[in-house]
Structures are given as structure tokens and as C-alpha cells.
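Here's a structure for you.
Yeah, one chain of the complex is gone here, protein chain that is, but the others are all in their spots.
Moving on to subunit A:
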Amino acid sequence: MAPNENSATELTALVVDDDRQLRMIHQRMLNKVGVKNQAVENGKEAVQIHCSGQGFDLILMDKEMPLMNGIEATKELRSMGICSTIVGVSSHTKEKQIQEFMEAGLDDYLVKPLNLAKLRSILDKIM
């Protein structure tokens, strides 16, 4: 059963998105379901935070970002041996674009907008 705000979990998450508004919403959703979280603005920062020794159970990865996009970041994280659940979150719906992102090493892909129901279904799979 997915956690709720009243039962804080030990799960941790990283939000990777260049859009400040979306980082705010996704972090608030994670807070609401009791998941401790951090946010970074692009794929390069996502890789750097892992290089610094931090790890997360869940990574919500946007696709299009400056410096390093979601595809590049996912490939890099997997090549580093990061086994976290990485979920791509993007507004793209074309099969070819989704497939390219999945082949980078995603565990799942969600079309924006993210909502609490979609988030809980992801957390159910992790727990």
C-alpha cells in the first residue's frame, strides 16, 4: 500500500526537472505521500548528486533539460551502476520518443501531468 502523509516512509526521491513550477508541484506531491525528496534542475546535477554519494529509491526524470537531458542522464546513471527506480516524466506521447527514453534505462514512463494516483502506483511497485 502506498504511503500517505500520516505515515512517513523511509523512501527517498529525486525530482529532476528544469521547470521550477513542476519541481515545486512534484516535490509537494512527494511530501504529501510522505516521501523525503530533493530536486535538481538538469541531468548533469542529477549525475553529480549521485557522484557525491547520495542515493534515492525513486528518480522522477524529465526528458528535455539543458546541459544534460533525461535520456543522457538516465544512460549515465545506469552506467554508474545506479539501480534506483527511474521514471521518465514528459509531455511527449509519440511512441518513438517514449521508446527512445525507455531504452536509455527507464523503469517506467508517465505522461505529464503527474498526479497523486500515478505517483502512488509507482510507489506501490517500489515498496
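Basically, a contact is a pair of C-beta atoms (placed from the backbone, for glycine too) under 8 Å apart; a residue touches a chain by one contact, two chains touch by 3 or more; residues count from 1.
Definition applied: contacts and distances are computed from a predicted model.
Not every chain of the complex appears here, and the one that does not is recorded in UniProt as "Histidine-containing phosphotransfer protein", selected from "argininosuccinate lyase", "TRUB2 synthase", "Histidine-containing phosphotransfer protein" or "GATA amidotransferase".
If you put the missing chain back, the residues of subunit A touching it would be 19-22, 24-25, 28-29, 32, 62, 64, 90-92, 112-116.
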